[in-house]
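Here you go, one structure.
We show some of the complex, not the whole, and keep each chain where it was.
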Amino acid sequence: MIIVLKPKTKKEEIDEVVDKIKKRGLKPTTFEGVERTVIHVLGEVKEDDANSMKSVSCVEKVVRIMKPYKLASKEHHAQQTVVKAGDVSFGNSDFTIIAGPCSAESEKQVMESAKLLKEIGIRVMRASVFKPRTSPYSFQGMGIEGLKLLKKVRDETGLLVETEVMDVRDVPIAAEYVDIVRVGARNMQNFDLLKEVGKINKPVILKRGMAATIKEFLMAAEYILMNGNKNVILCERGIRTFETAYRNTLDLAAVAILKKETHLPVIVDPSHAAGRRDLVNSLSKASAAVGADGLLVEMHPNPEEASSDGDQSLYPEQLADLLKELKPICEAVGKRIVENGANKG
Amino acid sequence: MIIVLKPKTKKEEIDEVVDKIKKRGLKPTTFEGVERTVIHVLGEVKEDDANSMKSVSCVEKVVRIMKPYKLASKEHHAQQTVVKAGDVSFGNSDFTIIAGPCSAESEKQVMESAKLLKEIGIRVMRASVFKPRTSPYSFQGMGIEGLKLLKKVRDETGLLVETEVMDVRDVPIAAEYVDIVRVGARNMQNFDLLKEVGKINKPVILKRGMAATIKEFLMAAEYILMNGNKNVILCERGIRTFETAYRNTLDLAAVAILKKETHLPVIVDPSHAAGRRDLVNSLSKASAAVGADGLLVEMHPNPEEASSDGDQSLYPEQLADLLKELKPICEAVGKRIVENGANKG
């Protein structure tokens, strides 16, 4: 940690700061510049230490040298994490696509989606049963009933299933019914939820909050890792900016940075970023090219009848086309799309 | 709702859209323009209806005419809501200040804070016991122990007490111990939490999410109102922008708009917006001038020793000065600061 003092700070004030640092078990070295005194601090500096220093009146700026996340960091854990669910992997040379409807709406819609996904070659089906809706007047999801349908999908088709959890009280039951659990963007800093999914033994997809910095995103992952669950998959899904031509600004540079900063796998959700079906194909290709480990993409058997997000859901044939177009791009960056039995052979 | 179709949409496609609208129990009127056909839709249009229309391929744009929030809207509920807690009010001519430390840290710190607040003339004390911390390595709060201390404050000093809830499981107990419950910015769209605080009979302060639009803020309030709790106080606390000279950009225009749009009281948290003590005084005055109903402001008996947010906490004497300086501004806009017994007479 480096502490920059305000110009004209008096000797007594400097001594006081130095004392405070020592009391926290850290080692200060003072360094007098032309206009400002700078104190270099050695030791295991915590966020709270940094904040405490910032609150001293004669302090102008505090700069942390060490990264605030450890478990999520490549610096402290060099080996790439490969998250496995059933026979699919995230973080190795596979490019894994999770696809399906925004919400589970009915047995018919869920089973039809599953059948279509299997035909297309998808191996993991997404479908939310607990829905975070901006409006209390919108469809709120099927709840436990939906979880049972997802189990049925797995039993009958062999597809893996993935769903979102929102309420800490739903985590254990969701973890029982599905293969992969998702924490949505709005809950990225719902710390109680992060702790709860940190205690289960299923992989967790953590979506980036729409106003979260990359650093905060990794700190949220750190909460899950620290609570014992090492199977975290990060998911970039767009950030909020001034542009209104689409839903959120897909931040592919964040994917490139995450691949350097962390050993955790990184996937992209182009559907929620775009908010419009016609951009999903090109954003998916860009995601593969930038180095992502997979996609989370919305497809609906009949988007115009969807209870939610129909405008951003691909038609089944569009998803099939996307898969074909993705292949050469994945190959160009050393990845490959593993499809399910239906068209593997 | 107005539906703008893409140029060159065929007659059959238009007919199909018209049918869809009718099936949803709404009344369409088609309107052919120079380049585009526009369909005007009458009836009780829901968010889901609008989304469904957006997902049709020949639709270019959907514009909603009616506001998506009802209970929170002045249009549907013209009378100003006055939220009362003990003998303080939010939303009438009072300018009510809630102040205190970011976190409850110890009995000594809590009781000392309460004593200082009382001397200064503050009537409601804030102190978080469940802490949303970006880093899992930071101080996480005193929990239930802290709630008991807040009760002690009320019993011994007569101050009202306010705290944050984060976990749905903590809502009932928090509601039992404190006078006002707060939902933090990071949880503004934690819909399960909103539903839960909608079921208690204590006033709720709802803080604006740092990437939330004013419309989304009101929709979040709608969740609470719809679940039965009419005592919602909105709190502007800064939004996330590109500027890094402070913590968040305090959006006082949002306060001005909220005062026009909603009958709910609106307060401002200048401390979290600023993130630095030296801006709190002037931002507080600006908040009063723009028409806010009160403030939520951090004060710590000894900011340099605070476990969290020390850098943005006022020293006790700074809070006392602020109160004095606020008075003529409150008066200029038709408000007055009611102080507690200590210095009332």
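Which chain is which? They are A and B, in the order written, and residues in each are numbered from 1.
The rule is short, and it goes like this: a contact is a pair of C-beta atoms (placed from the backbone, for glycine too) under 8 Å apart; a residue touches a chain by one contact, two chains touch by 3 or more.
These figures come from a predicted structure and were not determined experimentally.
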{"item": "Full complex, copies of the single sequence (shown: 2)", "value": "4"}
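What we mean here is this: only the chains that are shown with their structure count from here on.
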{"item": "Mean-CA-position distance for chain B and chain A (Å)", "value": "27"}
{"item": "Partner chain A, residues of chain B touching it in the complex", "value": "20, 46-48, 51-52, 54-56, 68-69, 132-139, 166-169, 186-187, 189-192, 209-211, 216, 219, 222-223, 226, 240, 277, 303-313"}
